[in-house]
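Removed from the display is one protein chain of the complex; every other protein chain stays in position.
The chains carry the letters A and B, assigned in the order they are written, with residues numbered from 1 in each.
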Amino acid sequence: MMPDEPTLTKKVEPNRLPGWVIVLSLAALVGFLAIIGSSLNKKSTPAFKIGDPIPEFTLTSFSGETYNSSELQGKVVVLNFWASWCVTCADEAAALQKVWTEMQPGGNVLFLGIAWTDTEVDALAYMDRFGITYPSGPDLGTKVSQLYRISGVPETYIYDTAGNLAAVKIGPFESETEIRSIIEGLLPEG
Amino acid sequence: MSASLGLGILVLTLIISLYAVGAAIAGTRMHSAQLIDSARLATTITFPLLTVVILIMVYLLATGHFEFAYVYRQASLQMPLYLNITALWGGQSGSLLFWAWLLSGASAIAVRQAWKHEKPFTPWVVVVTMFTLAFFLLIVTFVDNPFARIWALSDGQVVQSMIQPAGSFLIYPPNGLGLNPLLRDPGMVFHPPMLYLGFVGFVIPFSFAMAALVTGRSDSAWLRLASKWALVAWVFLGIGLVLGSRWAYTVLGWGGYWGWDPVEVAALIPWLTGTAFVHSMSIQEKRHIFKRWNIALIVLTFCLVIFSTFLTRSGILDSVHAFTQSSIGPMFFGFICIVFIASLGLILWRWKLLESEGKMESFFSRESAFLFNNLLFVLLTLICLTGILLPVMSDLFNSTKLTVGPAWYKQTTGPVFAALLLLMGIVPLTAWGSTAAKSLGKKIWKPAVVSLLVPLILILTTALNWAGILALWLLSLITAVTLFDYGNAVFLRARGQDEDILVALAKVTARDHHRYGGYIVHIGIVMIALGVVGIEFYQAQTQVTVGLNSSINLEGFQVTYKNLTESATADGVDIARADVTVSRNGKTIAALSPRRDYYPLYQQSVTVPGVYSSLAEDLYVVLVDWQPISADAATFHVYYNPLINWFWIGSVVMVLGSILAYIPSRPKAGEKKEEQ
Partner (left out) sequence: MMKSRRVLSSFSVMLMLALLAANASQALAQSPVSVTDDDVNRVASQLYCPVCENVTLDVCPTDICARWRESLRGKLALGWTDQQVIDYFVAQYGASVSGIPPKEGLSMLLYGVPPAAAVLLLAGGFLIVRKYKAVKPAATSPASPAAARSDGYRKKLEDDIEKELER
């Protein structure tokens, strides 16, 4: 010990830290980095890719019917996230309703609106304004939208009759034709 | 033309920085002084090169070359020249380029210092700084290049690219979008550069620490080089944070200065460990203990600087401050992995070498006070990390978004801050080595008695607010202790030397400016805390809709609604401006004009409060809503923010104290420098 003078170079002792300390410290760091890395990965990849089966969720519409995602197979399902305060949602609302009116009688298609972060009054007023008749319900606790990790509204997920994701539209549809052509491509022949 | 020059120099600098890393490593392995020398030269030359790049970028921004995507997004003909120049750090790629430029300047100086004072460190300082620089330049060159231009392809698509795509032609937009409205403020001039200076400043002490670890120098040589850098970086980071909160207070219109937003917290975290470091480094300098601790702390600080930059730019944190683009995430993550693992690996490898030689003699010694100060700052760091990482983890594991709000932060950090203040209060009474509990008690009783006056007066004159009274008593105790100690020295000198009190004050301060600079820092902190206590425990607010010439009453103030005008500026900003008068005891004391500016292009409004300021309090008036055409009624949110101005004053005092504490002493023959 030479407290008076700063030691220049201490003799290098051969001893190192015990192996388990080194391994444990590095493992902790790698674990931490793994969490950060997978979080980054999760944030930058979409929740579902084409072909993924429809995830488990339940939606109760404003008029009180309950839809369970596992019971929707056999129909082409159009899952549309929207909000009454969203300007671009209004752009596609009329087109969606139009296609719904055409296709509903066939019975092979189901449109489901999911109102994201909306007050019930505003949502109902919006549906009134665009004469929307397909079932739409509030996303209670934003559970479904967090499941889909939507980046905003509108976002639309279209499932084929086998219940697999067939198309994703981020942002509004440009025309009725666009919606119609996607759905028709998924309907069984004849 | 100038653009290809800028791009060319950027690529050249990237190559040079990579060369420097390679040459430094090769030089040490092959014991080639020549190679190391060339690495040193390469490091030095990055600064003038990047300066040219920066000047070109500034030129493009200032002259409105909107064919560049970055200029188009950040600059605008409607913005004043100074804002167009600040657009340099207003966006992602520009700010990264700015970071790189500051880093190259700091590296050039650091390498020179190492070469002069600790030659063996030089190659490793080069490796650390130039590796970091190369990383930033890599992003700026290949991922997010500020020189990318806007091209129209033959099929009508518009793309941005550095190189002209085949068959495309350049687009010259007539005007740019300009900075986000919230950034169009003089605060933009100083706040980001100060933060970046602080961040970059911590790279250098880290590089010295790494150099010491690699070369196996276990003494304080690295610290002698690192300490000034750490201090300067710490002061800049502190100024940056305070300027940011001042900006938030004057522009964001929510009546507060700190919202515990994840990005704010992310910028605070390196400051916390940096604060711990500037305290503990002086212990190593004086007592030769805490060597491992200091190395670990500076390494941690740098890692946190990089980590918080990563968090805010990778899109991991959801925040108003976050940069929107996340394309740099993966690359940044790779860099973090390398830095973290290399740092930890080196520390573990050299752990045994860094045994301390000194010792501690008492729980009441100054070094033990510093130790606990450090532990409390580490605790704050852990709390803040938990707060910002929990939502990230919840999103990852449970796919559930969470918000950790101010309530949690206040609850968890409040007691720690109080403990730190208490510790700060007794530090002047402790000595290096040991202080007997008895002498501590002897020294504390007088100031303690005097400080009791404050709660006494408060109880007699104001409404009972026990938390507030307790906090204010704590502050008065610290002030009393500090002033007693300071005063003692001054009076002793005045009596002993038969001097005027003021002369004695100046001389005492000058003779031991490290110590009394530290005292001034402490007084500054007390003032800051006073502002915090004012807002936390005594803030009052109300929101009322009033008709013309009607008033809102709050804490003895009367705010009277006089007029409202709506106008649009030439560049399409809609401004709603209310005129109100503020009176107290029937006397009009101020006329304020709270505003709401709406930027249609961004669909964003900026709330500009009207503030009446005095040393005792602020009256902060926000225009919330109004009746459009008639202006018959308007809604105001009025905040009464007592003592808030001491927050800003204290910050200035703290910076001045820091400067006083750490200006180099005039070297006296045969006497070694002593600090604090």
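Simple rule for what comes next: a contact is a pair of C-beta atoms (placed from the backbone, for glycine too) under 8 Å apart; a residue touches a chain by one contact, two chains touch by 3 or more.
Worth saying up front: this structure is predicted, and the values here are computed from it rather than measured.
Looking at B:51, B:180 or B:542, the residue that reaches the missing chain in the full complex is B:542. Screening A:113, A:137 or A:172 for touch with the missing chain picks out A:137. Note that of B:209, B:289 or B:592, the residue touching the chain absent from this view is B:289. For the chain missing from the display, the contacting residue among B:18, B:138, B:189 or B:390 is B:390, taking the whole complex into account. Take subunit B: the residues that touch the chain left off the picture are 252-255, 259, 261-262, 286-287, 289, 318-320, 356, 358-363, 368, 371-372, 375-376, 378-379, 382-383, 386-387, 390-391, 393-394, 397-398, 400-408, 412, 416, 431-434, 439, 442-443, 485, 488-489, 492, 512, 514-515, 541-545, 596, 605, 607, 635, 637, 671-672, 674.
Seen across the whole complex, the unshown chain contacts subunit A at 1, 3-4, 60-64, 66, 85, 117, 119-122, 124, 137-138, 140-143, 146.
Keep this in mind: only the chains that are shown with their structure count from here on.
The mean-CA centres of subunit A and subunit B are about 36 angstrom from one another, to the nearest whole unit. Those residues of subunit B that touch subunit A in the shared complex are 216-221, 287-288, 314-316, 326, 329-330, 333, 336-337, 340-341, 344-345, 348-349, 351-353, 355, 357-358, 392-393, 395-396, 399-401.
Within the complex formed with subunit B, the subunit A residues making contact are 1-3, 6-10, 12-13, 15-17, 21-22, 25-26, 29-30, 33, 35-40, 42-44, 142, 146-147, 149.
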